[in-house]
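Of the protein chains in this complex, all but one are displayed in their positions.
In this document, chain identifiers A and B correspond to the written order of the chains, with residue numbering beginning at 1 in each.
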Amino acid sequence: MRKMIAVAIAGAGLLLVTAPVWAHHAFAQEFDEKKPLKLQGTVTKWELINPHSWIHINVKNADGTTTEWMVEGGSPNNLFRMGFTRDSLPPGTVIVIDGYQAKDGSSRAVGKDLTFTDGRRLFLSGSAPGANGDEK
Amino acid sequence: MRHRLLPSLLSFAAAVAVTLLTVAPASAQAQNVAAKPAAAATNSGSKTWTAPKTPDGVPDLQGVWTNQTSVPLERPPALGAKEFYTPDELAKKEEQDNAAAARRAEAGESGVHYDVAQFGLDRSHSKTGVTERTSIIVGPDGKVPPLLPAAQQRQAARQAANRGHQWDGPENRALGERCILWPNEGPPMLPEGYNSNMQIVQGPGYVAIEQEMIHDTRVIPTDGRAHVAKNVRLYLGDSVGHWEGNTLVVDTTNFTDRTAFRGSSENLHVIERFTRTADDTILYQFTIDDPTTWDKPWSGELPITKINSQIYEYACQEGNYGMRNILSGARATEKAEAAKQ
Partner (left out) sequence: MRFRLSKLIVSGAASLALAAIPAAAQRAGGNAQQTTYRAPRTADGKADLNGIWQAMNTANWDIRPHAAAQGPDLMLGAQFSVAPGIGVIEGDGEIPYLPAAAAKQKENYANRMKLDPEVKCYLPGVPRATYMPYPFQIVQSQKYIMLVYEYAGGVRTIYMDSNSKPPADSWMGWSNGHWEGDTLVVDVTGLNDQTWFDRAGNFHSDALHVVERYTPRSPDTLMYEATIEDPKTFSRPWKISMPLYRHVEKNAQLLEYKCPEFAEEVLYGSLRKKPLTK
C-alpha cells in the first residue's frame, strides 16, 4: 500500500477512500507488524465507538488461564447505516481474529480478519457481497 | 448464535451496495452549467424542476447529504488542461474506479490496519456523487497553485520543528488524531474518505450544517452580518452567509494558523456557494483566497448528494484510545531501542 500513500500525498489519481494518510503512520506506532497473531475467543463487549470500534474478547491461553484482549476495528457508523446494531455481535459469540499485537506488548491488537469459527466474516465481505460465498 | 448476523442483513447490504453505485445523470449534466448556478437551479435534465423553498420562503437545502465524490481534488497530470470527461469517458472511468475499488476491498489492507471493507468504509458501501469534471479544482491548471516563497518557508519551518519529535506528545500529532479537527472539515468541506456526511437544518435566519466527523456544526447566520473580532481565531473560521437568488453564499474568515489548508495561513478566506440543482443534489462551489500563501485565488466545485440515512454520533475525544496507544507504543519503541544499545 506504499503506492496508495504516495498517491494520496500527491493528490493525483483516484480520490482514495481509506483512512487518511497519517493514520497509516500512527497504526505503525500502535501495532507491531513483527507480532502477527491469531486469537480465538468469546466476545465480552463490543464498543461501538469512534474513531475506532473495539471488540473485547476473552481468550483461553495454552496454560488454561484467560486473557482479556481488545481488538481495534473501524468506525461503526456505516455499519449502522447498513442496519447493523449493537445486537449484531452479542456477548458470548466465539470469533477468530487475525491481526497484529500492540507495540507496547499489552493484550491489544488490530484485527485485519474477523471471522466466526466457520470462516464466515463477521460483518461485510468486501465490495462485492456474495463474492466470498456469503449468503445473499 | 451462528445465525445472529441474518442472511437477510447481508442481502440487504448487497442490495444497498448495488443501488448506491447508480449514477444520477441529472447531477452530471448540472455540472456542465456550474458557472451559472441560477440557471441550473431551474432546469435539471429534461424535466422542469423548481428549487424547493422552506416555509420561510428561502431556498431549501435541508436533508442528510454526502460530499463523497469520484473526482480527485487535483487533476491527474496526464489529462493536462482537460476539464471535463465526455459521457463515454466518464462511464469508462466510473467502471475502472469501481473495479479498482472492488480489487482493493478484496485484497484488504496491507500492513497493520483493520480491514476497511469489513466495516463498510470502502467506496462500494458509500454513495458517491458523480461529476463530469476531471478534478474538483476548476480551470485549465486543475491543481492547487504553487505556494508563495514565504508560505513555503512557513511550511518548511513547521515540518523542521516537528522532525524527530513527531511522537513526543499529543501536540506533535495531527489535529485529527487529537480529535480537535478532522482533515477535510474546512471550510471548504471536502470528501473525507468515509463518513463523509452532513446534515443541513434551516431555521429562520440560519443554516446549520453538521459534519459527521467530528460532529462540528456550523450555524451560519444569513443576514450578512460582520465577522467576529480579528483576535478571535477559530479552527473552522467564522462563517457569515447571505442569499443570492437560489444560492447560499457563505464567507469565512478568522481561521487559526493551525488549520493550514494546503499550506494556508490564518489569513485564509473561503467563499462557498450552495445551490440546489436537483432534489438529490446541491452544487457546492468554493473559492480559496490567501494573499500570504498564493498569488491568486483558486476555486473548486463538487456535487453534494442526498443520502437516505442519518448522521450518527462521532464522539472522537470520548473514544480516543488511539492517542494513548500511539504514545504508549512510541515510548515502548524508544525503550526497546535504548535497550539494544
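Note that contacts are C-beta pairs under 8 Å (C-beta built on N, C-alpha and C of every residue); 3 or more make two chains touch, one makes a residue touch a chain.
Since this is a predicted model, take the numbers as computed values, not measurements.
When the whole complex is considered, the residue among B:62, B:98, B:155 or B:287 that touches the unshown chain is B:62. Across B:130, B:147, B:179 or B:250, the residue that sits in touch with the chain not pictured is B:179.
Which of B:67, B:199, B:264 or B:277 touches the hidden chain is settled by the complete complex: it is B:199. The omitted chain makes contact with chain B at the following residues, 54-57, 62, 167-171, 178-181, 199, 201-206, 208, 210, 214-217, 219, 221, 225-226, 228, 232, 234-236, 310-313, 315-318, 323-324, 327-328, 330-331, 334. On the side of chain A, touch with the chain left out of the figure occurs at residues 48, 76, 80, 84-86.
The working rule: only the chains that are shown with their structure count from here on.
Of all the residues in chain B, the ones that touch chain A in their complex are 1-2, 4-5, 7, 9-14, 16-17, 68-77, 97, 100-102, 104-106, 108-126, 143-144, 167, 173-174, 176-177, 179, 183, 191-195, 212-213, 309, 312-316, 318-322, 325-326, 328-333. Residue ranges of chain A in contact with chain B, taken from their complex: 1, 10-20, 22-24, 26-33, 47, 49-54, 72-84, 87-90, 92-94, 99-100, 102-106, 108, 110-114, 116, 118, 121-131, 134-136.
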